[in-house]
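The structure follows.
Only one protein chain is missing; all other protein chains are in place.
Letters A, B and C mark the chains in the order given here, with residues in each chain numbered from 1 onward.
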Amino acid sequence: MKRKLKMGMIGGGKNAFIGAVHRIAANIDGLIELHCGAFSADPVLSKASGVDLFLPDEKCYGSYEEMIKTESTLEKGKRMDFVSIVTPNFAHFAPAMMALDYGFNVVIDKPITLSLNEAKKLQQKVEETGLILCLTHTYSAYPMVKQAKKMVEDKCFGEIRKIMVEYPQGWLSTLSEKDNKQASWRTDPAKSGISGCMGDIGTHAAQLAEYISGLKITKICADINTIVKGRQLDDDGNVLLKFNNGANGILVASQIAAGEENALKIKVYGEKGGLEWHQMEPNTLLVKWLNEPAQIYRSGNLYLSSTASFNTRTPSGHPEGYLEAFANLYKNFALTLSAKLEGTAPTADMLDFPGAEAGVRGMAFIENVIASGKSDQKWLDFKI
Amino acid sequence: MKRKLKMGMIGGGKNAFIGAVHRIAANIDGLIELHCGAFSADPVLSKASGVDLFLPDEKCYGSYEEMIKTESTLEKGKRMDFVSIVTPNFAHFAPAMMALDYGFNVVIDKPITLSLNEAKKLQQKVEETGLILCLTHTYSAYPMVKQAKKMVEDKCFGEIRKIMVEYPQGWLSTLSEKDNKQASWRTDPAKSGISGCMGDIGTHAAQLAEYISGLKITKICADINTIVKGRQLDDDGNVLLKFNNGANGILVASQIAAGEENALKIKVYGEKGGLEWHQMEPNTLLVKWLNEPAQIYRSGNLYLSSTASFNTRTPSGHPEGYLEAFANLYKNFALTLSAKLEGTAPTADMLDFPGAEAGVRGMAFIENVIASGKSDQKWLDFKI
Amino acid sequence: MKRKLKMGMIGGGKNAFIGAVHRIAANIDGLIELHCGAFSADPVLSKASGVDLFLPDEKCYGSYEEMIKTESTLEKGKRMDFVSIVTPNFAHFAPAMMALDYGFNVVIDKPITLSLNEAKKLQQKVEETGLILCLTHTYSAYPMVKQAKKMVEDKCFGEIRKIMVEYPQGWLSTLSEKDNKQASWRTDPAKSGISGCMGDIGTHAAQLAEYISGLKITKICADINTIVKGRQLDDDGNVLLKFNNGANGILVASQIAAGEENALKIKVYGEKGGLEWHQMEPNTLLVKWLNEPAQIYRSGNLYLSSTASFNTRTPSGHPEGYLEAFANLYKNFALTLSAKLEGTAPTADMLDFPGAEAGVRGMAFIENVIASGKSDQKWLDFKI
Partner (left out) sequence: MKRKLKMGMIGGGKNAFIGAVHRIAANIDGLIELHCGAFSADPVLSKASGVDLFLPDEKCYGSYEEMIKTESTLEKGKRMDFVSIVTPNFAHFAPAMMALDYGFNVVIDKPITLSLNEAKKLQQKVEETGLILCLTHTYSAYPMVKQAKKMVEDKCFGEIRKIMVEYPQGWLSTLSEKDNKQASWRTDPAKSGISGCMGDIGTHAAQLAEYISGLKITKICADINTIVKGRQLDDDGNVLLKFNNGANGILVASQIAAGEENALKIKVYGEKGGLEWHQMEPNTLLVKWLNEPAQIYRSGNLYLSSTASFNTRTPSGHPEGYLEAFANLYKNFALTLSAKLEGTAPTADMLDFPGAEAGVRGMAFIENVIASGKSDQKWLDFKI
């Protein structure tokens, strides 16, 4: 195939935060073009959003149903290749199912759905259709995170014993639900689901811990809090973890950590050493050793794994960031999809993006952590 | 009083780690002189240790009992003013009680005793005798920790909502009990008590959290682990906390965090901002604000509280460290004792060192956290 | 205007470093589309490069002359709007002049030309034609650099007294000219000009110092070195500076600082405080005050200047990097050009990109610094 892939966006109209991020991420590598969109449930707003994006009028649909149906009538190569779903959580499941039913591949923001049950159905649909779904867990797409995963996989640190992941933000420190569009839907159970903080950012932390370590959470003991008076969902929580190899862990997620920006950090310890990564300085991976000096691994260097390099665009010392990590998801998805369209086999590096299974585990995390928060029992088994 | 205070040391013979630290701390400000010692249970080793410290032979006692009895027969001003107990935990209680019985003030390493019960008895003895006891919780004696406490006290951050304290070390990552003297006694229940890691460093973390926040732990839920096979006591743990104002917290202590040195860190969050302090870079206090740039408070500057300045010896940019923090304990203890000997009132700054009450809370922390670790119940009330 | 601007690229074929960076930068905001290219002096390679970029065959020209001539015959809106020149230095001047002569706007990599004389001619041509030229001094396009400039401009620090800028890299620590394409042309006087290190990175450092401070270099005293034996051009240098307000400065640029990546750092000091910025952690601006705590300004926060915000795409804590800074140049250039095409007035923020004048100053820096390096006289006036 020697053409760009065509993206149809669902959600992401004017003033939406994550929609703009998805578009930049899709733009960066020049592999994808914005083909059409149903940018808003309001057809007028959808059209207006499309104009700003230089789309012709007929490619700005009034609803996702219309877009999917209409595009499906076009011939291959002229119609969209995939949808990108960037709506709030409650509006993920229906368009994703419909897109798959009509034969379109799917990129979808996390958490994958509103409930674990929906997630399982979506996973089943993906399996049945054989189509590709990419879930945008951005943080596991940073090159130094991939380096970290590789070093754990290679047993550089021996068996993993302990994982500490924390994700403090401060932007919900006050009751800003009325004034802030992002705050509004993310704290509304009807739109966000049964969890606020744990669904929004706790899932990222859990996914990152599992991604790097290659382990699975098996037991949790959660302290889930709603700190700001008047808020409907949790805005803070601390969780004890057990992993399938016996390692223990701690996960903290908070949106009332006043003064914090987006301070996701992870530390993983094995028998011989460990590693530490901070999302806000993402080009550095600190590698620690028992009785030897710690090392500073930096993105863009030749000593990194080929997977880290595959997910990097600039030489060392030229920092990449959040948008490039996000772009790695789109790039890997696009290369996998292109390979499929061309009838070739995607490489392991291309296939390295989260899919429906990660989505199911994320929803399971939400449901288990909220259940544990309400329970007097210390440890709950992590159930899917 | 215009004389140095006379210190009699119990423990701290050749090759002891913490005894040397206590001596440096007592030396720094020139307020205290080493007067005598029972440096070892072995009289020969005790004498030999004294020679290296330039003590005359007759001031190197063969046992603490002999030292306390003999010194008590000397006239005031010629005899020791206080004992400094730097033995392993199991050998704290008896000499401390005897010293107090004979009228000597006491400096004592933490944890204060082998059990909560002993700690309570010691606290009662201190109260009965009216003598002074100083417990060497070093980390709360750093000037920037005192600045942190002051800012919380002044409600700079509003009500405190969340505390995260972690204390990872890596030095017990392997079963080094046979080869390493420090490892040997600290992992031996007979010498260390019912807890290893939580007693050795978890207590520091808990004390620091309570010291800075001015809050008290009221509930705990602990995951206590012995990671290294063959070890007798815990070497790792994660603890969920509740404080008396409703704030939540998380405390992590580990001695199997391979590659970590002595990485005590604390973050405290209130309604309007928060603070962060790292023991390994102790002259910096990071102060965070909601919607304003974070600030870097640095020791030795004129903008700090008078208490922080009182506990600092050098101008800004001339780093102080662990030994100076330790010396703050000895200095404040010495100034308080001198004031008492002179019949004057010590200032609040002089009185700012941990005493028997902190010792009791520390032992209660150990007993509660170990009990919680064994319990299937989620939250245990923090009992004293 | 509601269409993307059309870019014609000169240089940037397969394996070129900076061409790929320019394309990503042009892609990010969806304001520009790659319309055509003369990617290589070798027509076959030019075509092959275009295929990878999904360009139709007829838009991959065999030479820039062909491209400019052919495109100029197309009607407006169908032809390219501007050329982007990403060739080595020696191949900047001719295509830029020709493009301007044929009415095309120009984006051009730095340094602008091979000599000061060429730069002056190009500046004159830009003035005569009234067309727009954007010179890609990436580092001054970071949002926190713009914040720094604003704070200096607002006299937050009083009069500026001292500027320290350093730019150490290590990638030319050995004689890699034979093996490394980048090293090869950058150390070849025929392709790079009279200077290696000072032309390649010294110019960035000088431009950054002048951009942030709003000052002009008036005198220099340079120690220019070729450290690696066999190299034809300078690979290291230290320069004393005087600025037009009497401030002094120091500029260090080196490509033999083994172990450094791309460690551009600048410190500016005024009467009341100063600021510090590190390119490798670009989302942080350290702001220092006399007798007050330093502050950590971070990109994406509401307390920043509107100009900083205009050049940022993500909320605080979501790091941006080198590619986003590069994209700011393209974005501002594109918005300015679009405004012109639509007949509206570009805002000050849109106009904030380096042009021909910065190019002339950059070339003057190179010629002056090399002259000073050869002189026994201490201070040379900075001549243009």
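Heads up, the rule we're going with is that contacts are C-beta pairs under 8 Å (C-beta built on N, C-alpha and C of every residue); 3 or more make two chains touch, one makes a residue touch a chain.
A quick note: this is a predicted structure, and the numbers were derived from the prediction, not measured.
> Which residue, B:34, B:68, B:165 or B:268, contacts the hidden chain when the whole complex is considered?
B:34
> Pick from B:53, B:163 or B:227: which residue touches the chain that isn't shown?
Once the missing chain is taken into account, the touching residue is B:53.
> Looking at B:3, B:181 or B:216, which residue reaches the missing chain?
B:3
> For chain B, which positions touch the chain that isn't shown here?
Contacting residues on chain B, toward the hidden partner: 2-4, 17, 20-21, 23-24, 27-30, 34, 51, 53-54, 169, 260-263, 279-283, 298, 300-301, 313-324.
> For chain C, which residues lie in contact with the unshown chain of the complex?
Missing-chain contacts on chain C: residues 157, 161-162, 164, 166, 168, 170, 173-174, 221, 223, 225, 227, 236, 238, 240, 248-250, 252, 254, 256-260, 267, 269-274, 288-290, 294, 375-379.
> Touching the absent chain: which residues on chain A qualify?
287, 291-298, 301-303
Going forward, only the chains that are shown with their structure count from here on.
> Counting only Cα atoms for the centres, state how far chain B is from chain C in Å.
Centre-to-centre distance between chain B and chain C: 55 Å.
> Could you state the distance in Å from the CA-based centre of chain A to that of chain C?
Chain centres of chain A and chain C, defined by C-alpha means, are spaced 34 Å apart.
> Taking each chain's centre as the mean of its CA atoms, how far is chain A from chain B in angstrom?
Comparing mean C-alpha positions, chain B is 44 Å from chain A.
> Two-or-more-chain contact residues of chain C, please, as numbers and ranges.
298, 301
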